[in-house]
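Below: the structure, in C-alpha cells.
The complex appears here minus one protein chain, its other protein chains still in place.
Each chain gets a letter, A, B and C, in the order it is written, and its residues are counted from 1.
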C-alpha cells in the first residue's frame, strides 16, 4: 500500500496549482461570463493560457497531443484545476468534453478522431453529449430513450427532443443517443450545423460554469451517414457506461477543488472575523464545521484516489464509481454549505467566490445519476454479490 | 388546548390563498424582476392588487389601515402569502418593512408615525433597517456596532458604514442603529435622501425576492434632529429585541409558504414522471423524501403557531422565537433541498419555481442570527434556567 | 388556537410529577428488576403506590375505575409518568396493557370486560397482544399473518408461533390475532393458562423496562369458544388499527418523559463538570447539543399534542399518528444519544439513568411499525391526497 505521489506528479500538481492561482483566478471576475457560462471569447483566452502553460487537455493521449494521464494522475491534476470554476475550461477538461474525449479515444474510428477529436483536444472545438430527454423520455432511467434512429439507405434519420444538453450552444459536434427500431440504442456523431438540428433555447440554470450552458435541442429527421455511427450499432447503452464510470469520477475530482476553495475561503474568514470577543474560528460552533470540512474533503479525496487506482488496474469500477459519486457529491456539498454558513452574509453574496460555488455545485448531486439511483444500483449489486457468496461451496454464515 | 382556526381566520386564509393563486403567481415570470428583486413598477402593481383585494398590510393596526392581526393570525396569513415569492410584496408584509412597521407601531411618536409609518402602511413607501456593518463592525454580534452618533447641539451626527441593508435602494426612509459616546446604542429615523447618505452599491446576492436588494450604505456626518430619534436614547439594543423576536417569526411564516410551494411542486412532479417502470412517487427513495417534507413542514408550522400564541399571550418569547427560527430555517431548507433533489434537472433550472426558492431561501439560515448564534443563546438560557431551578428550595434531582 | 392547559390538568400533571419523584424514582435501583423488566413483586408495589396516590390506570373510563382522560390529558400525564422507566408500570399505563385496555373498552362485550378488563384496570392482571410472528409470518407487514384459526363446532382452534410478545411471561390473558380460513383476520381473547399455550422462552432483549419481557409463544390447537372472540369475526386488521393509532401515540408520550429525563441529567452534568477551563455547558460543542435537545423535545411534544387533539376531535388520525410516531421516535432518540455523548463515560455506564434509557429506547424506532413503514404509508397517503385534489373541479397548479 502506498499513498505517496511520484515526484513527477507532485511537480505537475504544483505547476497546475500555480497556473490556476496566477493565470485563471484573476479572470474569475471577467465580465465575459453569463449564467450560461464563460463566453467563447473568454474560453479561447483561457485555453490559450492553458496551452501556453503546457497544460492543455492533459487527459488526452500523447498521440493526440495530451499527456496521457492515468486516472490517479487525473485525480491530482483535476482537483487542482477545479480550484477555480474557470480552471477546467482553461485545461480543456470540463464536462462534457472531458468525457466525450475519453469516449472518442476508446471507440471512434481513426477518421472520426481526425475529424472531430483532434481539433477538440487542441481546444478549438467543443462538443456536447445528447442523451437526456424531456418526460416521458430518458432521464435518470436511460431505458426510456425516445429519440429514434431509422435506417434510410446508407443513412440514419434521427428525430427527437433532448434537453439539459450541457454545452450545446456553441458546440461544434454532438454525440447523439438514439433508439433503434429493435429497441437497442446507438450513438451517432454529427456536426451541430447539420440540417434538422435546432437549438430551441438555452435553459435558465442555477449553475454558470459550463461554457454553452444547458440547451434544449430538437432533432428533426437529421440525416447521418453510417460512417458517422460511433462504435457499433446497438451498443449505445454499453458505451454510455464506458463514458460514465470515469466521467462521474472526474466530476468528483473537479468539484473537490471547488469544495476545497470554499473551505479555504471560510477558514481564512473565520481566522480574521471576530465576534463575541474572539475570532470566529475559536468558537467551537465554527471550529467544528471547519473540522467537518476537513473530514469530508479527505473522505472525498480518498474515495477518488481509490476508485481511480482501481480503474488504472483495468477494472470497470462501476460499483466503486457509483459509490464515489454519491460519497463525493454529498461530502463536497456539505463542505460548501458549511462554508456558506461560516461566511454568513459573505457566503450568500458575491463578496466571496463561495456563493458561485454553492449555486454551481448543487446539480452535482443530480447529474450523472442522482444519489438515489446510485444507492439503488449499489444495493442491487450488494445483494447480488451476497447471493453469489452464499451460493459458493465454501460459504459460511 | 385547541388547534382549530376560527371560521373568520379560515375565511381570511382562503381569501389570501385565492388571491395568491389568481393575482400573484401569474406575475411570477414578469420581466420587471432582477437579482435585486421586483422593480418599483412591479411592486406598485402588486400592492395595487393587494389593496384591491382588501389584503394590504394586514398586520398593521386598524388605526393605520391594517387588520390588526394577532401573531397567530399572521402565522396563517403570512404562510399563504409566502406561497409565492411575490406574495409578501403584494401584501406589504415583506422584510424588512414588516418588522419596521411593527417596531414603529410600538415605539414611534405620533408625529413620526404620521410622517413615515402611514405612507408605508399604505404601500407607498418602503423602508430599510440599517444595523449590519462590515468587519470589524456589527454582524452576528451586535455589540460590535461601529457606526457612531455624536451629539451636536440639538442634533446628532451619524457616521459609519452599513451593508447587507435589505431594501436600501429605493427605500424612502431608514432606521439607523448607531453607537453613542457612552457605548450604548440608539435608533434614528431618517429619510434616505438626506445629505451624507450614499448608496455605495447594491450587492450581488443569491436571493432575488427583496425589492431593493441588499445595499451598502455610507453615512457621512448625517445630521439628524433629536425629534427623529426612535424611542429613547440608549435603548437601541432593547428595541432591536422588540423588533427581532416577532420579525424572526414572520420570516419563518413566509418561508413556510415557499417551502410548501416547493414540496407541492415536487409532489406533483413525482406523481407524473415515470422512471424504472413506475411513477417516481412510488419509489420508496422518493416517497420517503415526500414524507420527510410533510414532517418538516408540520414541525415548522407547529413551532410557529406555538410561539405566535405565546407572543399573543404577552410573553416576550425570546427563547422560543430563537428556537422557532432555528427549527424552521433548517426544516424548511431541508424541504426545499429535497424538493430540488426529487425534481432533478427541473429543480436546478427555471423549469419550475423551486430553483428560485432554493437560491432565495439559503440566506434564511443566516440572517436574523445564524443558527449557531441562536443555539448558543438557547444553551445559555437552558443553563440559566437549570441554575435557577437548582437554587430553588424545593429543587430535587 | 390555544396551547394552554386547564388548571385541573396542570394540577394533575404536578401531582404525577411529584408522585414520580417521590414514590417511583427511589425504586429505580430496586433489585427486583432483570433484563426482563420489573418483577411481579416490584410491579405490585409500584401499582400499590399508584393506587394510593389515586393515579392508577387514569386512561381507563370512569366506569371501570379510571379517570377517563382525553388524549390531550394523556399526553400530559403520560409524559410525566415516563420520566421514570418504572412510572408507566406504577400508573398501569405501560405497553401493551395501555393499548389493550383501550381496545377492550372500544370493542369487548360487557361480559368480556367484566372478566378480563376490570381486574386489569385494577392493576391486578397484565395482558399481552399476540400479533408478531417469526419469518415468514407477520412482522412489519401484518398481512403475512400465519397463525390460523379454524372453526370447530362453536369453537375455534388456534395454532401458530408468535414472538416479540411483550409482557407474555406472567400475563393473565392475551389478545391473539389469527388468520381465518377466508384470509381475513380475527382477534381472540384467551387466558394464558389455557391448554395448548406454551411460553417457549423469554427473549434476550436490549430493553428492560417491560414487565414480563418479550416472549416467544406457541399456540397449539388452542380451543377458544366463540364467546371469546374480540369484536366481530374477520375484523382483526381493522381493530389492529383502532388499537394502533392511539397506542403509537402513547409510546411517544411515555418516551418523551424518558428523553426529558436524559436531557435533564445531561444538562445537570454539563453545568457541573469542568473541562478545559470551564463547565462543559459553556463549551459551544456541548451547548449546541443541549439546544438541539430542547428543540427535539419541543418538536416531539408539539406533534403529540397536535395529534392527540385531533383524536379528541373524533378524527381517526392514522396519517398524523404515523407522522408523530416517526418524528417522536427519531427526535427522542436523538435527545438520548446526545445526552449519552454529553455524559461521556457516565452515559455508557450505570452511573446515571441515561444508559438504561438508551438501551430501553432503541426499539421504539422499530416497534409499532418501523420508521420506514410509516414513511412509506405517509408517502402513499400524500400521493393519494394530491391525486384527489388534482381530480377536484377547482384544482389549480
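Operating definition for what follows: contacts are C-beta pairs under 8 Å (C-beta built on N, C-alpha and C of every residue); 3 or more make two chains touch, one makes a residue touch a chain.
This one's a predicted model, so the numbers in the text were calculated from it and none came from an experiment.
Checked against the hidden chain, the listed residues C:21, C:180, C:199 or C:348 yield one contact partner: C:348.
Screening A:67, A:247, A:267 or A:335 for touch with the missing chain picks out A:267.
Within the full complex, the residue among C:205, C:240 or C:262 touching the omitted chain is C:205.
Here the missing chain is touched by one residue of C:110, C:136, C:153 or C:314, and it is C:136.
Contact between chain A and the absent chain runs through residues 1-5, 21, 72, 264, 267-268, 270-271, 279, 281-282, 284, 286-288, 290-292, 294-295, 298-299, 302-303, 305-306, 309-310, 323, 326-327, 372, 374-376, 378-380, 382-383, 386-387, 390, 396-397. In the full complex, chain B touches the hidden chain at residues 283-285, 288.
The omitted chain makes contact with chain C at the following residues, 132, 135-136, 139-141, 143-144, 163-164, 203-207, 214, 272-276, 283, 285-286, 340-341, 344-345, 347-351, 355, 358-359, 362-363, 365-367, 370-372, 375-376.
Everything that follows uses one rule, which is that only the chains that are shown with their structure count from here on.
Where touching is counted per the definition, the chains common to chain B and chain C are A. Among the remaining chains, the Cα-based centre furthest from that of chain A is the centre of C. Separating the CA-averaged centres of chain A and chain B is a span of 38 Å.
Taking each chain's centre as the average of its CA atoms, chain A and chain C sit 51 Å apart.
Within chain B, the positions touching two or more other chains are listed as 286, 372, 375-376.
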